[in-house]
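The structure is given below, and queries will be raised subsequently.
Omission of a single protein chain aside, the complex is shown with its protein chains in their original locations.
The chains carry the letters A, B and C, assigned in the order they are written, with residues numbered from 1 in each.
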């Protein structure tokens, strides 16, 4: 099976879906908060930054799965330089 | 009216709601993407990082409104040290 | 005196010089560490990231002085929109 190492394993996928739904719920909470005309700026900043933290944690989870897959398939794949490039490419999205 | 300077002005609030709804739609797109068992890690990382970029832009928008409010009311409020503390506090949430 | 609000006050300048010299000393320490051919990757990453933390703290110090100056002179200067633009411009360098 070509390029299997670039796919997300089922366990990580389930976990990521669960956490993304939770982040979406958090965003909906911020939207509710914003229906109050008296909402405080700093509360909005705080909540949005909490969602960003959750998304960063999700990205770390995907990255970890990605790295594991690359490391465990490195011997069969052989081309270390390409594997390193793929990992560095993925790291560009680490915030 | 006490502490008016800490509230979000109506125009910014409308704009922030609009953009948060768009970020939520983007997140829903990522969730759809994840229904495909063959989804690529790097595509997930890329899309989540795009949502984070959108949230950062929203935070900048709130921050800008917050700063404007503090700057325009500074003369009436007088207490520069407290105003600076409030702004530095808000900056903690700038990612 | 035009544009006084854009200058660094003497106290902050002294403090920033002191801290920058310390960051420079830290960098020299990393260079010494690198003379050992057996140096560990993670130790290099850790030390460089500590220097980055010190530089971020210095930038926060400058930013705080910058904000204070803008807030205290806002009443005399009057042009809130330009003051906000200047502060947002400075925030671009906040890492």
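One rule holds for everything that comes next: contacts are C-beta pairs under 8 Å (C-beta built on N, C-alpha and C of every residue); 3 or more make two chains touch, one makes a residue touch a chain.
All values derive from a computational prediction rather than experimental measurement.
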{"item": "Displayed chains contacting the withheld chain", "value": "A, C"}
{"item": "Interface with the undisplayed chain - residues on chain C", "value": "6-8, 10, 13, 16-17, 20-21, 23-24, 27-28, 30-31, 34, 37-42, 44-46, 48-49, 51-52, 55-56, 58-59, 62-63, 65-66, 69, 86, 89-90, 93-95"}
{"item": "Contact footprint on chain A, counting only the chain that is left out", "value": "60, 63-64, 67-68, 70-72, 74-75, 80-81, 83-84, 87-88, 91, 94"}
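The rule is short, and it goes like this: only the chains that are shown with their structure count from here on.
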{"item": "Chain contact graph, described as a line, ring, star, complete graph or other shape", "value": "line"}
{"item": "Whole-Å separation of chain centres (CA-atom averages), chain B against chain C", "value": "24"}
{"item": "Distance between the centres, which are taken as Cα means, of chain C and chain A, whole angstrom", "value": "30"}
{"item": "Whole-Å gap between the CA centroids of chain A and chain B", "value": "19"}
